[in-house]
Structures are given as C-alpha cells and as structure tokens.
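The block underneath contains the structure these notes are about, expressed in structure tokens.
The complex appears here minus one protein chain, its other protein chains still in place.
And now, subunit A:
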Amino acid sequence: MKKQLTGLFLILVMAISACKKDSQPEIDTEYPEIDITGTNAFPKQCATIKRGETFIFSVILQDNAELGSISIDIHHNFDQHTHSTEVKSCDLDPIKIPENPFLLIQSYDIPENLKVFEIEQEVSVPVGVDLGDYHFMIRLTDKEGWQTIKGLSIKITD
C-alpha cells in the first residue's frame, strides 16, 4: 500500500514536470540596427547643422526580420544634461540658458515587410532658433517591438 502510493505520487510528479514542449516556437530576439557609418549618412556624431537651412536626415535601418517605425527628436543640450550613446565625445560650448531652442519631434513610416531601409528625410532648421549644442535622438523599432536608440551630439551654427 505504502509503496504503491509512493510510486503513484512519483509518477504524478514526473508527469507534471515532464510537460515540457519539444518544439519551441521561433521568436525574434534581435534588436534592429541604425547604421550611421555610410558615406551618405547624416548627421553623424559631432556633425554641424546650419541654422535657416535644410539638411537631409539619412541613415540605413536594418533588422533581421521586419522593420517597425522610426522617430527622431532634436532637442537642446545647452545644460549638457545628456551625453550621446557614442564612443566619441564632442566639444561642447559653455552651459547657457535656452531662449528659443530648436525642438523637432517627428516620426516617419517605414514601408511594410522591409529588412533594410535607407531613410532620407528633409529637415529644415528655422532661422530664429538658438545656436549651440543639440541632441539628435533616433529611435527605431522592429515589428516585434525591439527598440534601438541612438543619441548623437550635434551643433547648430550660423
């Protein structure tokens, strides 16, 4: 009686712990990439942008499965609150109080079913904005919701 019960319990325990699925579904665990190394890529770390002019924001976006969406954010760094995500540091102007800093928040669509996409978007910098150090943030997602961030230091000059 005692032995039978023990055996039964052991089988139960093993049956439950053996409920492991044989085939794991394939899941994507790779982050998308923002490539700023190309010759056409702009801006790059420590780049300079002219006030009152337009520039072409251009980077290559890649993912192993499918790209999601991209958003950029240009904000001042006059108080030097953030640093970039890059290896190289840039020369910063002295800390100052913003008066009319340039602010641009923009998201762009990426066509569906793409693994590689070269984005080229015209961005214009208004005439009256403050000169100085800015951050250029790029946020890229893939279809699965993995997000890669790049924070570049740039300067707006005359």
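Rule of thumb we're sticking to: a contact is a pair of C-beta atoms (placed from the backbone, for glycine too) under 8 Å apart; a residue touches a chain by one contact, two chains touch by 3 or more; residues count from 1.
Convention: contacts and distances are computed from a predicted model.
Per the UniProt record, the absent chain's protein name among "Cytochrome c oxidase subunit I", "Iron complex outermembrane receptor protein", "Macrolide ABC transporter ATP-binding protein" or "Spore germination protein KC" is "Iron complex outermembrane receptor protein". The chain that is not drawn here is touched, among residues A:T54, A:Q106 or A:S124, by A:Q106. Although one chain is not drawn, its touching partners on subunit A can still be listed: residues 2, 5-6, 9-10, 12-13, 16-17, 19-20, 25-27, 29, 68-73, 75-77, 79-87, 97-99, 101, 103, 105-107, 139, 141-147, 149-151.
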